[in-house]
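With one protein chain held back, the other chains of the complex are shown just where they sit.
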Amino acid sequence: MALNPWLTVIIWAIVVIALTGPMLTLPMFWSRRKPDPFRDMPFESGQVPQGEARHRLVMQYYPYLLMFVAFDVVGMFLFAWGMSFTKIPLYASFPVLLFLFLLAAPLGYALHLALRRENW
Amino acid sequence: MEIAIPPDLVFVILAAVTLIAAVLALQAKELIYGAIALGISFIGIAGFFVFLDAPYLAMLQIAVYVGAVVVLILFTIMLVRREQSDELLDRPEGGQGAVGLWLAGLLAVAIAGVAALAGPNLPAAPPAGNLPVSSLGLVLAAEYPIPLVILALLISAALLGALVLAKVEK
Amino acid sequence: MVNLPATPADLIPFLFAVITSHTFIQIILFPGFIHVTLVTAFLTWYERKIIARIQLRIGPLYAGGPGGILQPIADGVKLIFKEVMIPYKADKPLFLAIPLALVVMAALPFAVIPFGQNWVIANLDVGLVFVFAMISLFPLMILIFAWASNSKYPFLGGLRSLFQQVAYEIPMWISALSIVMLAGSLSLVDIVNAQARIWFIIPAFLSFIVFFISVMAELERLPFDLPTAEPELVAGWFTESSGAIFMLQFLALYMKMYLMSSLVTVLFLGGWWGPAFLPQPVWFIIKTLIVATFIIIPRAVFARIRVDMLIRIGWTRLLIVALVNVFLTVLLITSGLTAILGM
Partner (left out) sequence: MVSLTSYLIVSAALLGIGIYGLSVKRNAIRILFAIEIIVNAANLNFAAFTRYLDPPLVSGQVIVFYSIAAAAMEAAVGLALILIAFRLNSSIDVRKLNKLKG
């Protein structure tokens, strides 16, 4: 009776899409749809929207995104090591600890920047 | 319940999704759509990794590429985006498009041809389940310590460089 | 083994065999779709009731049943029949597709959550990483949705949501690492089985704290609900959604809350383990609801913090604590204390 678990995951995804999709598509049929420039206007507390909506970007947090990419990779490496930590001899874990230790330098620099500068 | 789904069918669907999304990533008019198509292409590759008995790599692919790199790309696109200029920028000049197409097509056909010619001599697949997930961590930590340390240096250097580049100048 | 039907006469036995099969029951009924949506709907009612109690109000009352427990159904029916409004110049395909994708992303990890020894849809050997990979797609979806709605409040809210989830994802992963090291496996079933003697909250209390705070921030619950801060941003990244779109986003958010509560239960609170007079899934759901209560209560108690403070806390305090915790776990395992604790 054992189905391949990945196949079960795919069936589960299909079931979810098949059962929630109608919630989105069916209202399209019965809901009244009358285009009206005032109702379709973006919400700005009753004001008429001015300017481009997609241009107010906060540049100041960009470095955090860069750190996120780096530590995403590090996290995945640590998981691969962590699940076999009890199965490998202890000395084999030293490179990983060295790996973490080496990463402390950019982390420290980034946090130093983050704490010293008020802008990010 | 046992439902026999031919693996070839799943493979063909995956390949079609991956390749079409990769083409769209380069050809979509709007850069944002291109980035989304790139993400879908990465997810297709993750599907191939599941097929190839490497589920951990598939999860790594989704978490790192789709969850982090595509987010960064989208954010950068929103920072540098300007209305209408993207499309003009990507239209090939003169015969450039044709030359590029020829070059790429020739290369791809040559490699695929070699692969197809070598096909009968290539090994058939051993039964699945020979690659338990935990063996990856075992090999990673126990057999490749030096690359791990070099990778730490690489990540440190890249992160420091990127941080210095992206520092807000006053 | 069920043979595909050859003649129309075989169709009914075939369908019967499919419907009564274990996989089908699991996918549709118990750990599957109906259970997940019902508990999610219950959570929305439960949250409103709890908050009302704390603030000396009564909360939902009129929608039938004891204490207005049918309120979520009334809300759902109302939202389904409302008009779907798409703002001017919004990116229509993305605006419609992202809410559905959010629900799918929130529902997919339930496939690997074990509600009992045999009550798991798919016991993947990379279960924990699968959950994290799916959760990491949320910031991307929210960013795309915020961009697609072409309006200022959703865009600002979406960016805040992106940075917040990005800041708290890494501490969450690294605090879960010590659980992986203690259990020696990524499969959630193995992780729960490793807690038969002692729950991991005891040897890994520090990572429990970090994980719980990160979960609060990932769920954008209150002290950390900046992306939907009502006074400044109206409703954050779902300001422009209406009708069915709003319902799907709401469903996805509460599904994610249920998911994260059950993840805390699996990782730290011993999953389905409990005295044998109740069946395993009941223990699991009781524990999960207790965790959900602790996630809900701060909303009625705390005030909101500033966005730069929020991000800075994630990167400076929690990440450092999580990394220190990894070293502590290494010491714990190598010193043999885990063997004394009977693990």
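Note that the chains are named A, B and C in the order they appear, and that numbering of residues resets to 1 at the start of each chain.
By definition in this document, a residue touches a chain if its C-beta (ideal position, glycine included) is under 8 Å from a C-beta of that chain, and two chains touch if they have at least 3 such contacts.
Note that the structure is predicted; figures quoted are calculated from it, not measured.
Colleague: The complex has one chain that is not drawn here; which of the drawn chains does it touch?
Modeller: Among the chains that are shown, those touched by the missing chain are A, B.
Colleague: If the hidden chain were put back, which residues of subunit B would touch it?
Modeller: On the side of subunit B, residues 7-8, 11, 15, 18-19, 22-23, 25-26, 31, 34-35, 38, 41-42, 45, 48-49, 51-54, 56-57, 60-61, 64-65, 68-69, 72-73, 76-77, 79-80, 86, 89-90, 92, 96-97, 99-101, 103-105, 107-109, 111-112, 115-116, 118-119, 122-126, 130-131, 135-136, 138-140, 143-144, 147, 151, 154-155, 158-159, 161-162, 165-166 touch the unshown chain.
Colleague: Contacts of subunit A with the missing chain: which residues?
Modeller: Residues 62, 66, 69-70, 72-73, 77, 80 of subunit A touch the chain that is not shown.
Keep in mind that, in the parts below, only the chains that are shown with their structure count from here on.
Colleague: Which chain has its C-alpha centre farthest away from the C-alpha centre of subunit B?
Modeller: For subunit B, the chain whose C-alpha mean is farthest off is C.
Colleague: Distance-wise, how many Å sit between the C-alpha centres of subunit A and subunit C, to the nearest whole number?
Modeller: Taking the mean C-alpha position of each chain, the two centres sit 14 Å apart.
Colleague: Pull out every residue in subunit A that's touching 2 or more other chains.
Modeller: 1, 3, 6, 54, 57, 65, 67-68, 72, 76, 79, 82-85, 87, 93, 100, 110, 120
Colleague: Touching two or more other chains, which residues of subunit B qualify?
Modeller: Counting only residues that touch two or more other chains, subunit B contributes 1-3, 55-56, 59-60, 63, 67-68, 71, 75, 78, 133-134.
Colleague: Can you name the residues of subunit A that touch subunit B in the complex?
Modeller: These residues of subunit A touch subunit B: 1, 3, 6-7, 52, 54, 57, 59-60, 62-63, 65-70, 72-74, 76-77, 79-85, 87-89, 92-96, 98-100, 102-103, 105-106, 109-110, 113, 117, 119-120.
Colleague: Give every residue of subunit B touching subunit C within the complex, in rising order.
Modeller: Listed in rising order, the residues of subunit B that touch subunit C are 1-3, 32, 36, 39, 55-56, 59-60, 62-63, 66-68, 70-71, 74-75, 78, 132-134.
Colleague: Which stretch or stretches of subunit B touch subunit A in the complex?
Modeller: 1-3, 5, 50, 55-56, 59-60, 63-64, 67-69, 71-72, 75, 78-79, 81, 83, 133-138, 140-142, 145-146, 148-149, 151-153, 155-156, 158-160, 162-163, 166-168
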